[in-house]
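One structure coming up, written as C-alpha cells, with questions to follow.
Every protein chain but one is kept in place in this view of the complex.
Coming up: subunit A.
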Amino acid sequence: MSGAGNREAVFPTRQSLGLMKSKLKGAQTGHDLLKRKNVSEVIYHDPILPGISSYEITEITRRIDEAKRKMGRVMQIAAFSLAEVTYAVGGDIGYQVQESAKSARFRVRTKQENVSGVFLPAFESYTTDGNNDFGLTGLGKGGQQVQRCRETYARAVETLVELASLQTAFVILDEVIKVVNRRVNAIISEHVIIPRTENTIKYINSELDELDREEFFRLKKVQNKKQRDTAAQDAEMRLKRDAAEKAEAASGSTSSDKENELGTGDILGESEDADVIF
C-alpha cells in the first residue's frame, strides 16, 4: 500500500503525521481559494490552456518601449511646432481653434485581435476626410504654421493611440498569464500535492498501526511467557513442598535437591532477559 512512488520521504512518526496533516489542510484551503477566485470558470474547465508564452510578452514590451520613445520624439516636435505657431501668429489662437472645431477629424475604432486564444482589443486611428473646421485659422498670417502644427499633433495622437493599444494588450495578457498561473497552481495542488500528502498521511497511519500491532503482539507474548513461568514456578513450589513433605516423611535424597536448585537459577535468568526487552 505504502508503495514507493507517491508519497513524501518522511519517517513514519507521530510528529511528521502532525506536519502532514497541517500541510494537507493548507493545501486544501489554498486550492479552495484558487478555485473560488478563478476569473473565468469556463476557461478553467477548458483542458487546453491558452499558450501565452513569454515570447509574446517580450514582443509587446519591446513594442511599448519603441512606441514610448517615438512618442517622446513626436511630442517634442509637436510642442515645438506650437511654439512656431505662437511666433508666427503672434498671439493665442487656442480659443478660436477650440470654438471652431465642431466634429472630430481624428477618430479611433476598436477591433479584436486573437493572440493565441486571447482576444485583445486593438485601436485603430483614422481621419475623416473633408473635415477641416479651422482651416481658415491664421488666414491673415501664420496659417501654414497652424496647419502644420495640426498635422504634427495628429501624428502625435496617432502615436498615443498606438501606445494605448499596446498597453491595453499588455495589461490583458498579463492578467491572462496570472489567471493561467493560478489555474496551473490549482491543478497542481488538486492533482499532485493533495493526493501526495494524503498518501503520506495514509502511509504514516498504516506504519503506526503496524507498530501498534507488533507492540500488542509482543506484549501478549510476554504475558503468555510470564504466565507460563508463574505456572512452572507454582508447579516447582508444589513439587518442593511435596518433596519436603516426602523428606519429612522419609528423609529424601540430596541429588534431587541439587537439580531443583539449578532449574530455579535458569528460570530467574530468563525472567531477567524479558525485563531487558521491556
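Everything below uses one rule, namely that a residue touches a chain if its C-beta (ideal position, glycine included) is under 8 Å from a C-beta of that chain, and two chains touch if they have at least 3 such contacts; residues count from 1.
Simple rule for what comes next: contacts and distances are computed from a predicted model.
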Among "Ferredoxin-thioredoxin reductase catalytic chain, chloroplastic", "proteasome endopeptidase complex", "Skp1-related protein" or "V-type proton ATPase subunit", the UniProt name of the subunit that does not appear here: "V-type proton ATPase subunit"
Full-complex contact with the absent chain, from A:12, A:143 or A:195: A:143
Candidates A:6, A:29, A:100 or A:206 - the one touching the absent chain: A:100
Touching residue (missing chain; options A:10, A:24, A:77 or A:122): A:77
Missing-chain contacts mapped onto subunit A: 76-77, 79-81, 83-84, 86-88, 90-92, 95-96, 99-100, 132, 135-145, 148
